[in-house]
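Scroll down for the structure; my scribbles are underneath it.
The other protein chains are all here in position, but one chain of the complex has been omitted.
Naming follows writing order (A, B, C, D and E), and every chain is counted from residue 1.
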Amino acid sequence: MKPTLGLAGRALAFSAPLLFSLPAFAQEAAEAAAPVVDKGDVAWMMTATVLVMAMIVPGLALFYGGLVRTKNMLSVLTQIIAVASLAMLMWAIYGYTMAFGDGGNAFIAGFGKMFLSGITADSTAATFSDGFVIPEFVFISFQMTFSAITVALVIGGLVERIKFSAVMVFAVIWLTIVYYPIAHMVWATGGLIFEWGALDFAGGTVVHINAGVSALVGAIILGKRIGYQKEVMAPHSLTMTLVGTGLLWVGWFGFNAGSALEANGGAGLALINTFLATASAVLFWMLTERVLGHKSSLLGACSGAIAGLVAITPAAGNSGPMGAILLGLVAGILCCVFVMKIKAKLGIDESLDAFGIHAVGGIIGSILTAVTMLPSLGGPGGDDYAVGAQLIIQIQAVVVAIIWAAVGSAIAFTVAKVVTGLRVSEEVEREGLDLGEHGERAYNY
Amino acid sequence: MKPTLGLAGRALAFSAPLLFSLPAFAQEAAEAAAPVVDKGDVAWMMTATVLVMAMIVPGLALFYGGLVRTKNMLSVLTQIIAVASLAMLMWAIYGYTMAFGDGGNAFIAGFGKMFLSGITADSTAATFSDGFVIPEFVFISFQMTFSAITVALVIGGLVERIKFSAVMVFAVIWLTIVYYPIAHMVWATGGLIFEWGALDFAGGTVVHINAGVSALVGAIILGKRIGYQKEVMAPHSLTMTLVGTGLLWVGWFGFNAGSALEANGGAGLALINTFLATASAVLFWMLTERVLGHKSSLLGACSGAIAGLVAITPAAGNSGPMGAILLGLVAGILCCVFVMKIKAKLGIDESLDAFGIHAVGGIIGSILTAVTMLPSLGGPGGDDYAVGAQLIIQIQAVVVAIIWAAVGSAIAFTVAKVVTGLRVSEEVEREGLDLGEHGERAYNY
Amino acid sequence: MKPTLGLAGRALAFSAPLLFSLPAFAQEAAEAAAPVVDKGDVAWMMTATVLVMAMIVPGLALFYGGLVRTKNMLSVLTQIIAVASLAMLMWAIYGYTMAFGDGGNAFIAGFGKMFLSGITADSTAATFSDGFVIPEFVFISFQMTFSAITVALVIGGLVERIKFSAVMVFAVIWLTIVYYPIAHMVWATGGLIFEWGALDFAGGTVVHINAGVSALVGAIILGKRIGYQKEVMAPHSLTMTLVGTGLLWVGWFGFNAGSALEANGGAGLALINTFLATASAVLFWMLTERVLGHKSSLLGACSGAIAGLVAITPAAGNSGPMGAILLGLVAGILCCVFVMKIKAKLGIDESLDAFGIHAVGGIIGSILTAVTMLPSLGGPGGDDYAVGAQLIIQIQAVVVAIIWAAVGSAIAFTVAKVVTGLRVSEEVEREGLDLGEHGERAYNY
Amino acid sequence: MKLIIAIIKPFKLDPVREALSDIGVQGLTVTEVKGYGRQKGHTEVYRGAEYSVNMVPKLKLEIVAADDLAPRVVETISAAAATGSIGDGKIFTLDVGGAVRIRTGETDETAL
Amino acid sequence: MKLIIAIIKPFKLDPVREALSDIGVQGLTVTEVKGYGRQKGHTEVYRGAEYSVNMVPKLKLEIVAADDLAPRVVETISAAAATGSIGDGKIFTLDVGGAVRIRTGETDETAL
Partner (left out) sequence: MKLIIAIIKPFKLDPVREALSDIGVQGLTVTEVKGYGRQKGHTEVYRGAEYSVNMVPKLKLEIVAADDLAPRVVETISAAAATGSIGDGKIFTLDVGGAVRIRTGETDETAL
């Protein structure tokens, strides 16, 4: 079987440190030796896929769920499991082919692999190393989880007031017009941003900026929750948020080190960076809380962890360990200042800070990836690495992601509004979406 | 070391799609080249084993625990961790040899490997590919987790009224006379059902039909809970049930893709099918709720997830991705109709729907596996695949599993009743089994 | 690249059963063939590392958190995530080089790898098998998680009264003067205890005795909680403790089978032993409760699981499966008797039994490892294995670990007391550390 | 008007509520409480730490009723909540000076 | 002195508390309760098991006030807690025989 995915002539191997990004679309070039499937790679990539699944349900579901009020707990959990399930089916039906299929243009790929047609257990996808391929079903599954978590992340801006049906309608449109094109543009050979040479190891633009900006747009279109900044809206269970944080951190090793597509030293680099950036952001967020006159809090630690994880995502294989610590430090401080000082002034009820952490952290990470590449900072850039040029490319990529996500999500939310009304009635909002939308209560102690 | 497990002359390789089932009992035939242990397989199979462990504690424990009332939470958790521990010791002592030992007959294997005697870190077990073996301790551990979760699943029919001691007595007998023989019959060379050529990739009959039927029998023998269908018995924490669902889904990738015994394209197929069938069943259960006049609920989504996971279990490597979606659709709809419409009329307090989801879903999956094999549905059956013949074999296997489980569990519960009295006193049932049986309370907020 | 870690001339391969211990410090000896990185090993070791991470957050955090009162829940969670993050940064900055760097003496290694300088994605570390290496970043990450969980374990003795700042100061000092030296002594070539030939497969001395003794010292220095043995201090959520137990058990497979550093039969042995010792200790702890006149409880089952996991840690690859069951039995019974009968008489508020389970279980395991090695018990010792001599070595190692930990932690707590005051005010202790130290509450139902 | 305070066993709520409905009581308020009296609590053991919990979970019902209905309310609760075993609970009656229905501003017995 | 017991909708706590502050009420005690009356509950369905929950969550406020302040307390609550829709709640007034401030031992109206 010939590989279905390739790297467009780029030589990406760890012995010759180089720019990193996800593998891209099928190359036709014949290769000297038949590529092999190394079972070690398969073992790791299946594990990584499972880890990303753990990030969604229960990970993200608990992280977000713990932050809302008791009466809306189930609505968050339901929205996340349902939207993730929807994203999985859509991925198999037409998402994968739109992002990674054969042919297509700078914005989307061709539709030849709709319904995964033609793909069997013997089909393979390229990795970053010449001569190594992995089973295509594994690659499809891995990428499937990315699309699922990204759309679920958007819910952070919408909770406690959006209709369940609206979330589903939004998801269908948004995945189609925002996620699949951006994934193609950034990660597939021939993709607009990929061809610029932008670095996005595991999804700083595709996942985090994308989801964060869309959440903000959604929050604006939906409007504030009743009682926002008047009533107490304290998290109903920070315990659940901590569990979610832990599972996100754990699963993120699959997300980041899995993005190496192989079980090798490069994955190991992504692994250690994912530890260090996160640990650093946990501590610096908590320190920033102190500096801002508050106590170091658990929610601060959890938020810091996510900020660090988000920031290291585009840089996971594009940074040395000390660069990762620095990245965590910057993301921990800036995201903390944003959500604690700046957000309140914007007057937007971007409820669970999907923007404040994922978009802000994603922007920080995506731009600074140009810097962490520097060999002088222990980064994997070569001697001829041109930080200035790369910085411009990174900024361009960020700008495109922001604009595309903003416009696309505005369209998606508007359609959802027309179709479903978008927001629950005042009565349901007061009584809680759990009873109003799902007919259940989360707890009967 | 010669392989201790083999495949009875069947050529099972993914390049030539063929019937799939777990590997079977030792073949003595000398093989041309010495079989190798590929570390990628070992890595994956250890991971898969760990994933199945995560399905039991905390996975299943939380899934079931969340569904009972506060006062019985600990009793469910305790029963599950204790019965799983018991099953592990029993497996090492005589379960493994009864199911997968050398020799024996169509119903059980020989007793030569009692206490795992003769097995060392160098012993190996066959996989489905000629020339590849895995460490036998890994195979034993993987299968050990299957026996542990299966007996724990039965508890779903017994909660809120069964004595802890009764669960333990039941487990000893049931594992011995039900689980070990059925595992042997279905998965070992020489086993009755295996020799018929029945397809059960990861345990549709052995695990799910088996456990579901036994739970129903237990529920009948135990009788209804006091207040059943009169008092409010709402789940005390759907949050915990969601966490359990997530961990079950996550762990099930080990269960299903691990059943390939190798890290290869076949495992990748099982992986993607486990995503798609589950996602499909989540959505179609929720849709069915609507059609039946209710709101789409989180408990519906969770129940759908389990139904999909159960249904894809026998078919995980015996179906294409679109077949998996269809299987999820059918299981989601039918299991939902069963537990929401049919169950109430039976008047049996099969409390947590182990029958309604595991047996019903397992039957659907086991029978439809004959269909998903069809190449025309993207299944891995060859050109000469005879769906009719296979369908009959599948039905036979299901019928044998149902009867064996029903009779065996009736015996096991009856013995447990004689020895322990089976059911707690009315006072303990009212006050809760946590205090009455374990002297603790789950929560002290 | 030459391997940075080696095994000091010991031939450790499973085909010739032999003493097991973690690999040690760089050997300079040239090797015949260039060592290879097997991707299966990399896959497994990354997975194992992730599993150990899951043991800390959310695992240990929930295990401990569930045992305290509601008002102190967040303080426990915060201390654990913060101290683990701190330990990760410290490991990268100077911990790794102190424990596993080049050069040094019997107590610490050299400082050449501060800031992980000189290490790239191509650097490798030795395994126990000649000719096999793994990426050094993976080895560093794996060991990083060990240092993080060990310091977090100490918190078990300190909860509900220690200041957050005191925990952080303590951690910095303790890691530096206790953990890094002991890790070096036990696991690195040239290390004092390593050179004696002591067996500690996965950290009986380094992790468990170490943490348990330090927790006891901390509890003594801190003094008892207000109301200890007078007020009801029942666990606020045994559900969370069960979740923590499950995640610890699941993660411990990474801890123990990961300590084989390869995906091979030896790891498989550690895997099955980790199942069996734990299952055995669960059941025997619960039986011991009965014998002592109480009901078998969930907290008993969870405590038993941890006791079994701790006890098998030093013996994981140094025991046969039946030896593991025996070890679990002994640990389950003795730890239960200790915490239920002996502890109360000591009058020390070692709050969550870090000593009673980790130190007692660790001592039992470390000493009995000499016994489980016996081939007559199915252990991997060779024909010439001298159990008496090994027993003496094991006891020596235990004694050194106890003394080092006791003295070092006394110093660390004393410094923390001088710097921070160590203990919160009576008012904060009464109102709860969540509000007093972190300004949050765990639950707002 | 009278305020009738009844402390009952939790599982008796439904029968009591139904019995009260039957005699025309149209509203009541329930609080989860803990109590002790003749009925002793139980002992819990957590890893050797033994705690005697002397409080037993109960429900407190509060019903404001017109003077003439009040005795029947007391009787009805007494009959419906009794199991004959210790801890069945108590019923206390207090005088109420006034009542208001917030929604309408109606007062006294029309407010009930 | 009077004990004023008010059953209100939970989200009305803040407005009521503020309104009471304005008229000089310096303390109150709140309990989470469930009630039923004109306002009916709802139905929950868990996998086909349908439960009708007839109790609605409410907050019970207890305020002890001097005799002269009491009527204004009732009025104030009545005004601040009203939404006009069913289930707004009730206010009951009872006589209090004595009050003590534990901290100081002060009694009666000085204890409030």
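Couple of notes before you dig in:
The working rule: contacts are C-beta pairs under 8 Å (C-beta built on N, C-alpha and C of every residue); 3 or more make two chains touch, one makes a residue touch a chain.
These figures come from a predicted structure and were not determined experimentally.
Note that the undisplayed chain, when the full complex is considered, contacts A, C, D, E. Interface note for the absent chain: among E:Ala6, E:Ala49, E:Val64 or E:Ala81, the touching residue is E:Val64. Only one of the listed residues, A:Pro235, A:Gly317, A:Gly361 or A:Gly381, touches the absent chain: A:Pro235. Within the entire complex, the positions of chain A that touch the omitted partner chain are 229, 232-235, 294-295, 297, 299-300, 303, 339-341, 343-344, 353. The chain not shown here touches chain D at positions 2, 5-8, 31-38, 54-55, 58, 60, 74, 77-78, 81-95.
Even with one chain removed from view, chain E keeps its contact list with that chain: residues 1, 3, 17, 26-31, 62, 64, 94-103, 105, 111-112.
By definition in this document, only the chains that are shown with their structure count from here on.
Counting hops only between chains that touch, chain C reaches chain E in a minimum of 2. Separating the centre of chain C from that of chain D, both taken as means of CA atoms, is a distance of 53 Å.
In chain A, the positions touching at least two other chains are 38-41, 43-44, 47, 237, 243, 263, 439-441, 443, 445.
Residue positions 44-46 of chain D are each in touch with at least two other chains. Under the touch rule stated earlier, the contacting chain pairs are A-B, A-C, A-E, B-C, B-D, B-E, C-D, D-E.
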